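Shown here: the complex without one of its protein chains, the others still in place.
Up next, chain A:
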Amino acid sequence: MKEVQGKRASRWFAKGAALTLAMSLVLSACSGSGTKDKGGAATEKAGDGPVTITMMYDDNPSYPFNASWPVLQEFQKQANVKLEIQPTPDADYQNKLNIVLSSGTAPDLISSVGHPVYMKFAQTGVLLPISDYMDKLPNLKEKLEKYNISEELDNWTLKDGKLYGLPFMFESAMYNTAPVIRVDLLKKYNLEAPTTMDELYTVLKKLKEADPNSYPMANLNGALGLLNLSGAAWGVGPVYNGFLFNSESNQFEYAYTSENYKQYLSFFSRLMEDGLADPEIFTSSTDQWKQKMATGQSVFTYTWISELGQINADGKKNVTPDFELAPLPPIAGPGGVKGPSAQRINFAYAIPESAAKKPNFDKLLEYVNWMYSDEAINIGTWGIDGETFMEKDGQRDFTDAVKESGSIQKALWNVGASNNNFTTVFTYDWFSKVLNNPLVESLTDEANQKNWFPAVAKVPKLTPEDKEEETMRNTTVHDYFMRMQEQFVYGKSSIDKDWDNYVQEINEKGVTRLLEIYNNTLK
């Protein structure tokens, strides 16, 4: 009885399983046809009406994407296109780029392609070689010449001499990050603002004596953030994967085994030992860091000048009405008086190679060329004429409504302007008006005059095979470098005793090989 029943039952179950399979097939087939139709509609219209351009969009949480932005409408109207935008959260944007580019599903235009992703994919033939189409992009050509940006553009040019992206450019470098210190305390204790690292040590020491519970120096954005903002002054930045280019010997050098870096480590381990630096110097989150600064627990840090307004407002309420953090000129180290690295091309727009075969390709190039026109740049940066800005005698300025709104930046974002996904150039006069900080302006002037901005890090031009080896070795080297940096600064390893071991080990882990690869590219 049991046997028979079992057989009957199992047949039924088999039927059930077949049904499930059939159902799931039907389900997927239905939705499958749905998307196919949509894809067709997007590319078909090549007639008179506005051509549809699909675009991957880096959705910044400060100004979440809004399809009804006036600037977006204006862009579509002026360029006679329909932008079909695919917003992806900024936090995961580069990840999604990796997937989309690897699988060949990229839309017509991709914004905000970071340098690492760009370098990875440009060599694989996924991206369109923009430099082959320069004759169709006269506006881009003109802007590249005007901004005299060839040195930086070279870092985006590959071994084959081609450019695979449309650069997003800053007209001028800005002194918008700086060492900042509590000037009210300097005045109170009759101290001079530090100009060298030794003076900085003395000042921090005095401030610690005045308030023994404090940790005078704090830091945000971890160990790499600190190196980014102060590395040039120490002569260990700006770097590409930790490598500096020495223009005298015409060779790459590894920054983090240099004598300068040893001094950098000694300085911070001394600060740590004497209680002059925050024990969480490499690990503070933005909120924790802000709290340390605004409560007066820390009085010196490297940061964005635009952050100071909020911290000063909070500090005045919490600590003392005199509370004032103010930016300083670069503090000189062994590298000289050098500010933070000032990239003028941080990312690029890209077009996938596959777009060249689509019927809307000519229109796409036309649109891209238009994006580099003065008209497009004006809309993208200043916003809407008469609403967010006024033009008088050839001089542009924001309207009073924008100026009095509390934040110019925010007022622009509200109409879709000042958006990295629509504009291609941030001009200097515009950007300084947006930052609206006389200190940034005067310090930038001074920086340009006194040559505080360090040269950009040189990127070696690698073959695809070398690129692969680089990626592999670099991970190992970087992990070891980060671990040892922490050990040296926190005194777990002694700089006097363990330095030689460290140099030897990191060379073996890949620095020697990477140097060989990089220097070979120069031949």
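Definition applied: contacts are C-beta pairs under 8 Å (C-beta built on N, C-alpha and C of every residue); 3 or more make two chains touch, one makes a residue touch a chain; residues count from 1.
Here, contacts and distances are computed from a predicted model.
Only one chain is not pictured, and the protein name UniProt records for it, out of "Thioredoxin family protein", "Putative phosphoesterase", "Potassium-transporting ATPase KdpC subunit" or "ABC transmembrane type-1 domain-containing protein", is "ABC transmembrane type-1 domain-containing protein". Checked against the hidden chain, the listed residues A:Q78, A:Q251 or A:S285 yield one contact partner: A:S285.
Only one residue from A:T195, A:S266, A:S306 or A:Q487 touches the chain missing from this view: A:S306. Which of A:G161, A:P321 or A:G406 touches the hidden chain is settled by the complete complex: it is A:G406. Residues 5-7, 9-10, 12-14, 16-17, 19-20, 24, 27-29, 31-36, 38, 59-62, 64-67, 86-92, 95-96, 99, 102-103, 105, 176-177, 220-221, 225, 285-287, 289-291, 294-295, 303-304, 306-307, 309-311, 313-314, 317-318, 406-407, 409-410, 413 are the ones on chain A that touch the missing chain.
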